[in-house]
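Excluded from the complex is one protein chain; the other protein chains are retained at their positions.
Here is chain A:
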Amino acid sequence: MNYRDTLEKIIAHGWTNFKRNSYLSIGTTGVMTLVLLLFAGLMSLNFLSTKIVESLQDKVDISVYFKTDSTEEEVMLIKKDLENNSLVKSVAYISKDKALEDFKKLHAGDPLIQESLAELSENPLQPALNIKAVDPMKFGDIVTFLEGNKFRSFIDKINYYENEAVISRVQSITNGVRNWGLIISLLLALVAIMVTFNTIRLTIYNQKNEIEIMRLVGGSNWHIRAPYLVEGSLYGILAVAVTLIIFYPVVFLISPKLGVLIPGVSLVGYFFSNAIQFILLLLVIGILLGVASSAIAIRRFLKI
């Protein structure tokens, strides 16, 4: 018998087992579907929390104010230095005139301030650089870098010291979301794996006698095991199919509502643009869980 025949036979046996134990198969597939839905849900939550963290971090920056008499060239020297620093994500230059314009716009409704400004003969505002960091944790290092800069004398003040508390608070929140999110995801994933494993173990325990008989009749371990592994992967594949049928419509329904809560975030966009990777990932998880659980569960009955 060649390998192709053997393979076809094994798959056929696995499929026959699956059909003949239909209640058990449907139950096991159902449990696996729940597990995969949980995984998909965790991935959505992960995506959303990353987006929230990103938007929070995007709001954090520090400003460097220069002495009023410093020239644009001098500011540009520092800007260039900063841009060459790998810790810095972006640097925006705000000239004296731009700062004044912004200030006027901001207080457009306040006649007192408008009048006071009109009375000034020259622009009292300072040119500034707005710095965003690749990692907000590293703002301190960027400030140290500036403090040690050879053009330090042009700088009047750095508002990091005023904002330090706010920045570290945002950092601790985002870190908390990340770490706890990861821990909770891992715990739930672990529970999901154990539930699947136990369900499959019970399914196979149900066939304990059969497996032992096969051994007594002279079946080799692989001959006995292979159809069960096929059965395990069938649970996985079917569960993925059912999961996708449930998950995508749900995403489609709730995505617009989430878009209102967190502007600029599209769950549909995320899951549709990554559809192939997502489906492959589910298939890998499903098949691996099914096959590995079956293999582990069957092991102890093959000892006879």
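Observations, loosely collected:
Convention: a contact is a pair of C-beta atoms (placed from the backbone, for glycine too) under 8 Å apart; a residue touches a chain by one contact, two chains touch by 3 or more; residues count from 1.
The rule is short, and it goes like this: contacts and distances are computed from a predicted model.
Its UniProt record calls the unshown chain "Cell division ATP-binding protein FtsE", which is the correct pick from "Peptidase M1 membrane alanine aminopeptidase domain-containing protein", "3-isopropylmalate dehydratase small subunit", "Aspartate carbamoyltransferase" or "Cell division ATP-binding protein FtsE". Touch with the chain that is not drawn comes from one residue among A:L120, A:A165, A:V217 or A:L261, which is A:V217. The set of chain A residues touching the chain not shown comprises 1, 5, 9, 17, 20-21, 207, 209-210, 213-221, 223, 303-304.
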